[in-house]
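Here it is, the structure in full.
Apart from one protein chain that is not included, each protein chain of the complex appears where it belongs.
Let's look at chain A:
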Amino acid sequence: MAEKQTLIEVRDLKKYFKVGKKQILKAVDGVNFKIYKGETLGLVGESGCGKTTCGKTVMGLYPATGGQVFFDGVDIHGLNKKEKKEFTRRAQIIFQDPYSSLNPRMTVADIIGEGIDIHGLYKGEERKEKILELLDLVGLNKEHSLRFPHEFSGGQRQRIGIARALAIEPEFIVCDEPISALDVSIQAQVVNLLIELQEKKNLTYLFIAHDLSMVKHISDRVGVMYLGNMVEFATSDVLYDRPLHPYTKALMSSIPIPDPKEEKQKRRIPLEGEIPSPINPKPGCRFAARCKYATEACTHETPGLREVEPEHFVACHRVEEIGE
């Protein structure tokens, strides 16, 4: 890509939830990133780090507490009803659970056709053809169109979810853990399909997952989240080869490698304890309590993302001292 065009720009995005008296859950707390046209941005982190909330807020499924999400230069959280509808035609989401995200009382044809009807894209014979074309595209056949979701396996359902998202020919798709519920061999099928479709239709993805090796495989750039903050952001090769943030290092080193010899040689950086509660988080670096490099300063001042190397951003006060 010679010239990168920004499709999505997220500026200081915040999403808080009130969970009780004076209890605020800061699921996403000041996140900045850009997604270029035609690329895949991966978002990784442990459960509870805010990656799904981030994805849903980017899609406008949650109202933002603060910050903006620009889609092609327009803030999607300030849209009126008509503009919002137009936005949903251009951006779609694929959900994690292929069981609960398909209406059990609708046939596959109706599930896929719903978006087409809402946006009035095709009618009658053309609509039917389009649906069959989509089924074919995701590797299902036309006999499947009149069946109901319960007649399908997990992998097939996820394909229906993908077909539904593609039906209105969006430019941008948020893939929220699209493969977590699937078997390994089926995961490969779905990931291959997503990559193939991206190449065919020049799609832009925000790919959210906790399976780090799959994220690396599909993404151009990857952001690592920890407790609502982005701690590191880089191209996927750089991030996996030379992680700089202490949390990313620990995370990368705990990916199990499907190779016994490498697995035995690998040096793991153990991470003690668990991710703390995002309710009323302490000031300072969110990772400080579990970080072996943490100093006094880390508990007072929240580190911002800094460009340490070209295109490699890290939010850590001591990244230079820690080194590789």
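Assume contacts are C-beta pairs under 8 Å (C-beta built on N, C-alpha and C of every residue); 3 or more make two chains touch, one makes a residue touch a chain; residues count from 1.
Following the convention adopted for this analysis, contacts and distances are computed from a predicted model.
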UniProt protein name of the chain not shown, from "ABC transporter ATP-binding protein", "NADH-quinone oxidoreductase", "Succinate dehydrogenase cytochrome b556 subunit" or "Electron transfer flavoprotein subunit alpha": "ABC transporter ATP-binding protein"
Touch criterion as defined above, residue of A:100, A:254 or A:280 at the omitted chain: A:254
Candidates A:160, A:173, A:197 or A:212 - the one touching the absent chain: A:212
Per the touch definition above, residue among A:192, A:280 or A:295 touching the missing chain: A:192
Contact partner of the left-out chain, one of A:271, A:291 or A:314: A:271
Chain A residues that touch the omitted chain in the full complex: 46-47, 153-156, 183-189, 191-192, 195-196, 210, 212-214, 216-220, 236-237, 240, 250-251, 254-261, 263-264, 268, 270-271, 273-275
